[in-house]
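Notes follow the structure.
Part of the complex only, each chain left as placed.
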Amino acid sequence: MSHQQSFDIRTRGRGTTEITAEVARIVRAAAIATGIAQVFVQHTSCSVMITENADPAVRRDLETLAARWAPDGDPAYRHDTEGADDMAAHARSLLAGSAVSVPVGGGELLLGTWQGIYLWEHRAGAQLRHVVVTVLG
Amino acid sequence: MSHQQSFDIRTRGRGTTEITAEVARIVRAAAIATGIAQVFVQHTSCSVMITENADPAVRRDLETLAARWAPDGDPAYRHDTEGADDMAAHARSLLAGSAVSVPVGGGELLLGTWQGIYLWEHRAGAQLRHVVVTVLG
């Protein structure tokens, strides 16, 4: 069995938007008791990630470390025609990934208490992002 | 078809525990000839990873690089109330991920000869970790 639904998110530039509730709704609509839900972004400069959902400082600190891993406008970049943040965004997308998969049990997302699903925008400016959720069981 | 089973691991603080045999047993119990097995941890400060299973020094070296990527007690962290290792653990969890998926063929995990599946504890102290294995086919 499979069920697929997608939605758009308008981001406000770099930072995270929680999408756990949206994904949970799609999983319920799927009416699949046991399986996997995959959340995928059709972009190479934003990510989907699972991280701690309690203290927003965790996501700010991940942003700090991501900026160390891939600084904006690094002089070593050769891909620099789309702005100082563009290559950094592709690199952050590699680090955090473009998809997460979560087990489904009893028809619900089997996330731990402290796990949330986030769309992580890596570009400096606002973007429209397309998210595809696929539930298999 | 889908099959789901979970198990707990008591870690002894930072370091890896091989769980390949445990996952392989669940895959066999699933009796699914062709598909995918997903291994997921319900936590944001440990990971599941696939890496080389021959020389334990590989995992020690990954620990060394992970500590460079996210040092304990970095002065830039703002999430610091749960100990010097906590934010570092969330960041390592982003790096290594909270799940791996392995193809299943002939009813067995299709791992390469040198691939092992590891629970990677990122917190300094011992923890009880919950692992969910879902097999789809």
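First chain written, first letter: the chains are A and B, and each begins at residue 1.
The rule we apply is simple: a residue touches a chain if its C-beta (ideal position, glycine included) is under 8 Å from a C-beta of that chain, and two chains touch if they have at least 3 such contacts.
Treat the numbers as computed from the prediction; the structure is a model and nothing was measured.
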item	value
Subunit count for the whole complex, all chains sharing one sequence, 2 displayed	3
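What we mean here is this: only the chains that are shown with their structure count from here on.
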item	value
Equivalent-chain rotation between chain B and chain A, CA atoms, steps of 5 degrees	120
Chain B partner contacts - residues on chain A that touch it in the complex	34-36, 49-52, 55, 57-58, 60-62, 64-65, 69, 95-97, 100-105, 110-115, 136-137
Chain A-touching residues of chain B, taken from the complex the two chains share	2-4, 36, 38, 40-45, 69-70, 76-79, 81, 87, 90-91, 93-95, 97-99, 101, 130, 132, 134, 136
